[in-house]
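What follows is a single structure, and I will ask about it in a moment.
Missing here: one protein chain of the complex. Every other protein chain is in place.
Order of writing sets the chain letters: A, B, C, D and E. Residues in each chain are counted from 1.
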Amino acid sequence: MFSVTVRDHMMVAHSFRGEVFGPAQRLHGATFVVDATFRRAELDDDGIVVDIGRAGEALHAILSELNYRNLDDEPQFAGTNTTTEVLARTIADRLAEQVHADALGAGARELSGLAVTLRESHVAWASYERDL
Amino acid sequence: MFSVTVRDHMMVAHSFRGEVFGPAQRLHGATFVVDATFRRAELDDDGIVVDIGRAGEALHAILSELNYRNLDDEPQFAGTNTTTEVLARTIADRLAEQVHADALGAGARELSGLAVTLRESHVAWASYERDL
Amino acid sequence: MFSVTVRDHMMVAHSFRGEVFGPAQRLHGATFVVDATFRRAELDDDGIVVDIGRAGEALHAILSELNYRNLDDEPQFAGTNTTTEVLARTIADRLAEQVHADALGAGARELSGLAVTLRESHVAWASYERDL
Amino acid sequence: MFSVTVRDHMMVAHSFRGEVFGPAQRLHGATFVVDATFRRAELDDDGIVVDIGRAGEALHAILSELNYRNLDDEPQFAGTNTTTEVLARTIADRLAEQVHADALGAGARELSGLAVTLRESHVAWASYERDL
Amino acid sequence: MFSVTVRDHMMVAHSFRGEVFGPAQRLHGATFVVDATFRRAELDDDGIVVDIGRAGEALHAILSELNYRNLDDEPQFAGTNTTTEVLARTIADRLAEQVHADALGAGARELSGLAVTLRESHVAWASYERDL
Partner (left out) sequence: MFSVTVRDHMMVAHSFRGEVFGPAQRLHGATFVVDATFRRAELDDDGIVVDIGRAGEALHAILSELNYRNLDDEPQFAGTNTTTEVLARTIADRLAEQVHADALGAGARELSGLAVTLRESHVAWASYERDL
């Protein structure tokens, strides 16, 4: 099994609902360093898992829709805590849509899975992985 | 599949028995930077894998019992080489006990697995993963 | 010249005023990984620059007053852009006050300088250094 | 499941054939920071996955055959793009040969799998994993 | 004294002349992770050292002229070993030209100095710093 990973980041504000979050129930923020991993059983004829340029652009475009925003004001997240875990799934699912829409090239149809990791600090991170 | 990871560290002395260890048979020491990963198939109603605050406290408590000690003097490790691999399993198994004792909250019963990675330097690390 | 550095972090929301900030004029957020460096010409009788335990606690206390907050709502920053640079100076100046108030121990009077670095992502950071 | 990882690096020149590579079709180069991971279900009697000294030497020997070279001139890669993915598989397969030849010790016969990750920059990396 | 740093990278081929370089006399390559630091005594009215967006673009433009190239073929480096140290100075001097040409904004005239660090691997790096 092969994989390729590209890294980017976004800087957002948000707050959480629920006692479990303690002081993070207040409006605060985070830099999320985002690693998107693409998995594939065999390489294509060029010797790659995916066009890494397109993969990076797809990730950047997805993050740009969230970057420099207060996620509490985004209708798409109404009623949802935008935890690191939830954001990892959101980004992975949007990357999957891009793969299925051939935005990463026709070869990307051979990808078998995706994983997205969001690092919220030097001591905490979360991941979500899914099939394609 | 989702996961959340928290990082902490401990600083211990120890020595190893066995020719394979070469100069590490002498009493020496290590800083272990410890990453504890909690896995879960679905998020809870708060949108999280586990209460990250409690997870970090559970890890810190386990490391505190080993930190700033000579592991050669700890009865719990009598007759055992406290290799990076063995310590990864020890910490993972103690975290599993804490999960099963509801120390990470009732929601942690839904966790499916744990992984613990100990980084002993910038060029070497070991991991142990297990089901819950 | 000797120095000792301790690392901690904070997660805040804020916005900036001024065209130069582009999309960062919107309410957004950041994780700042904060490195506080203490400088001293000679070591004390214990062989240290500063009591690293107290230094870490002083830094943590200062960050706790800002952590999990929207800095736009903090009266102390009214009329000020809370840029990475400004926050580095704020934290350094508060550490200097703690040093002068002997909160880091009487030995800390021998410190000659401080530097504070805030890493806002894996690709950008800012520092402020000052004498004591 | 246990694993142990060792890190080393190599610095090579190469070029790629195929429009997908854009400017990387020109002769350029890369530092690859290489992480080799050895997996095993149970520890041996010494409490280890593998003799980490021998594992590091085996990895270093394999990288030495590629290091400080123009991979375009290496007959072994004739007709092959030496992408990060391809190099990860090459190194993993050579490590597997070393394991099977007992170069990592007789105990290494119990290893169940290998993974090799090549980091080509702070924002991109690729991995290949295989059974043993 | 304040500073702001931005990080980018480039991937180049080159060879060195001189016995001191050993096997690096052969054509090989490197990924250079490049950190450009801008220093300034006081912040401007916006609370910044420099427009970080423009600073990042200036660095990226300078690296783009070298990226994905064999530096042995670049006339600008004829008769010069493109060591990590030489490249750090080259990039710093080009950034200085951009500052003096107001490419980073009129405010950048207040910058007092620059430093450029090139990381060639996880275990080696070089820096050059100069006044403005």
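Definition applied: a contact is a pair of C-beta atoms (placed from the backbone, for glycine too) under 8 Å apart; a residue touches a chain by one contact, two chains touch by 3 or more.
Only a predicted model underlies this, so the values are computations on that prediction, with no experimental measurement involved.
Undergrad: Identify the residue among C:13, C:49, C:63 or C:111 that touches the chain left out of the display.
TA: The single option touching the absent chain is C:49.
Undergrad: So which bits of subunit E touch the chain we can't see?
TA: On the subunit E side, contact with the omitted chain comes from 16, 18, 20-22, 80-86, 88-89, 122-130.
Undergrad: Taking the full complex into account, what residues of subunit C touch the chain not shown?
TA: So the residues of subunit C touching the unseen chain are 1-8, 43, 46-49, 51-53, 56, 105.
Undergrad: Name, in rising order, the residues on subunit B that touch the hidden chain in the full complex.
TA: 7, 9, 11-14, 23-24, 26-33, 67-70, 120-123
Keep this in mind: only the chains that are shown with their structure count from here on.
Undergrad: Once you count every C-beta pair in contact for both, which comes out on top, A-C or C-E?
TA: A-C
Undergrad: For the interface formed by A-B, which of the candidate pairs A-C, A-D or D-E is equivalent, sharing more than half of the contact pairs by residue number?
TA: The pair repeating the interface of A-B is A-D.
Undergrad: Determine the centre-to-centre distance between subunit B and subunit C, using the mean Cα coordinates as centres, and give it in whole Å.
TA: Whole-Å distance between the two chain centres: 31.
Undergrad: Hey, what residues on subunit C touch two or more of the other chains?
TA: Residues 122-123 of subunit C each touch two or more of the other chains.
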